[in-house]
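Apart from one protein chain that is not included, each protein chain of the complex appears where it belongs.
Letters A, B, C, D and E mark the chains in the order given here, with residues in each chain numbered from 1 onward.
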Amino acid sequence: MSRYEDFQDFRAKLNDKILSRGTKTTKRFFTLDGNAYEPGALDAKTKELLGLSASMVLRCDDCIAYHIDQAVQAGASDEELFEVFDIALIVGGSIVIPHMRRGVEFLEECRSMG
Amino acid sequence: MSRYEDFQDFRAKLNDKILSRGTKTTKRFFTLDGNAYEPGALDAKTKELLGLSASMVLRCDDCIAYHIDQAVQAGASDEELFEVFDIALIVGGSIVIPHMRRGVEFLEECRSMG
Amino acid sequence: MSRYEDFQDFRAKLNDKILSRGTKTTKRFFTLDGNAYEPGALDAKTKELLGLSASMVLRCDDCIAYHIDQAVQAGASDEELFEVFDIALIVGGSIVIPHMRRGVEFLEECRSMG
Amino acid sequence: MSRYEDFQDFRAKLNDKILSRGTKTTKRFFTLDGNAYEPGALDAKTKELLGLSASMVLRCDDCIAYHIDQAVQAGASDEELFEVFDIALIVGGSIVIPHMRRGVEFLEECRSMG
Amino acid sequence: MSRYEDFQDFRAKLNDKILSRGTKTTKRFFTLDGNAYEPGALDAKTKELLGLSASMVLRCDDCIAYHIDQAVQAGASDEELFEVFDIALIVGGSIVIPHMRRGVEFLEECRSMG
Partner (left out) sequence: MSRYEDFQDFRAKLNDKILSRGTKTTKRFFTLDGNAYEPGALDAKTKELLGLSASMVLRCDDCIAYHIDQAVQAGASDEELFEVFDIALIVGGSIVIPHMRRGVEFLEECRSMG
């Protein structure tokens, strides 16, 4: 199984457990988390890129993978994604690099799933 | 070998190396780290939950696993643990979610070891 | 005006602005943030202490002040609060110390307001 | 002097010192930091919003103030800025709130300078 | 009163309170924190620079001020300190810049106290 499939699989399985066993506040947070990326004054692609830049400087590989996948589905080009990687690198420094490496690899896998 | 056994195994093996080769300050820190969770004005279970909430917002999977295991041994219920997850999620945001997923999976493994 | 009053004042004034001008998701997040500390399997005091330990390791002075104030109102003793400071210090290291200093000063001010 | 003027003043004065006394690598980093926000596949406003979202989750008040100012100059509306605040809040959690408060106050000052 | 004096004053006053009222673990941690910077395989100056680089990437202004002061007392030159600032900037990114600004200002004050 590819990293892409592994990631989607584990994510779906555990989200189900959290949504059935978690507190009401946790469940509502999951709903808000989804709502935050719906188009408004900013379009959906821009919002995914904002989530990606935040996730990269916080160095959360699963969050990075998720937002790359969503940004690709919202029509982001590789050029746009590499400019987001660039800003995250400048803001967050060289410790972002290992996460950028895994992000670039994951992006290639997303493109190959299309 | 399960994740639970892997984790305990690696932890024990490397702690031994650190305690035999590390500085005197490092060894004393390890002792203090143990002392901090002994019951005082707050009981042992509450202290483990405090360590868990701190570990979750700092997003340290091994620390989360350790404090879940200790909290379970100190008698914490799943309801109590999910309320700790909830506070960590609200304080630390959606980047806590991947760690909550692995924490929930680890909790199930802890319960099944009992 | 004391730091305590300054803090409460600025917090109230800007929360009003955020709640009148922010997105629907932001407003709902503020509600969830309040709900997370309501008593459940864990009582209100324990929940405030969990929020305090998380805020200390994330080194957010305003969050620390807020949870100290709430914990005091929920009946936390100084002994309990210093044990929370202790765990935050061990988990988060010496960079927590400057925030512990300001927390101890704020705690004294909270007690003197009573 | 307003917070806006204080901030610009101190920033300019110390940047001058760093650029005259810092290492060659530091100076080149300052240049790169400027280059990263120039329009490319993404326009300048979007890049400032990406820098803002990264700065908010890393909770750097001066960085937040800087990117709000730049985003306003690049034509960002309040609606767009509040949606960035929203994503930063969801990704980074309640510890982002104190920085959002100061960001909202700074935004009002930026608008009043116009 | 200068920032240097303010800082030393508040630090001394609150450390006294913490050492008289804190837990035994907290007091021992303060002792360890002092011990860690005593010369060993590495000399005292190098250890202060290591503490400074760690404090800069964690963006703790008081910790940065403290280690600059100690490093100056241990004989560090401005050239050495600016190379530490440089590494912290590359590792930690542009969010380190506001702390570098305040560090440079504090360094000038330390030199003028000599």
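Just so we're on the same page, contacts are C-beta pairs under 8 Å (C-beta built on N, C-alpha and C of every residue); 3 or more make two chains touch, one makes a residue touch a chain.
Bear in mind the structure is a predicted one, so any value in this text is a computation, not a measurement.
Contacts of the undisplayed chain with visible chains (whole complex): A, B, C, D, E. Residue E:50 is the one among E:50, E:74 or E:110 that touches the chain not shown. Listed for subunit E, the residues touching the missing chain in the whole complex are 32-33, 36-37, 40-42, 46-47, 49-51, 53-58, 63, 77, 79-80, 82-84, 86-88, 90-92.
Think of the hidden chain as still there; on subunit B it touches residues 10-11, 14-15, 17-18, 21-23, 25-26, 29, 33, 55, 58, 60-63. With the whole complex as reference, residues 57, 89-96 of subunit C touch the missing chain.
Simple rule for what comes next: only the chains that are shown with their structure count from here on.
Shared contacts of subunit A and subunit D, meaning chains that touch the two of them, come down to B, C, E. Note: Cα superposition of subunit C onto subunit D, rotation of 120 degrees, nearest 5. Interface comparison, A-E against A-C: more C-beta pairs in contact at A-E. Two copies of one chain, subunit B and subunit D, touch each other, and the residues they use overlap strongly: the shared fraction of interface numbers exceeds half. The interface of D-E is repeated, with over half of its contact pairs matching by residue number, by C-E among A-D, B-D or C-E. For this pair, subunit B with subunit E, the centres built from the Cα atoms lie 30 Å apart.
Taking each chain's centre as the average of its CA atoms, subunit B and subunit C sit 23 Å apart. In subunit E, the residues touching two or more other chains are 23, 25, 29, 89-90, 94-95. With chains as nodes and touching pairs as edges, the resulting graph is complete, every pair of chains being joined.
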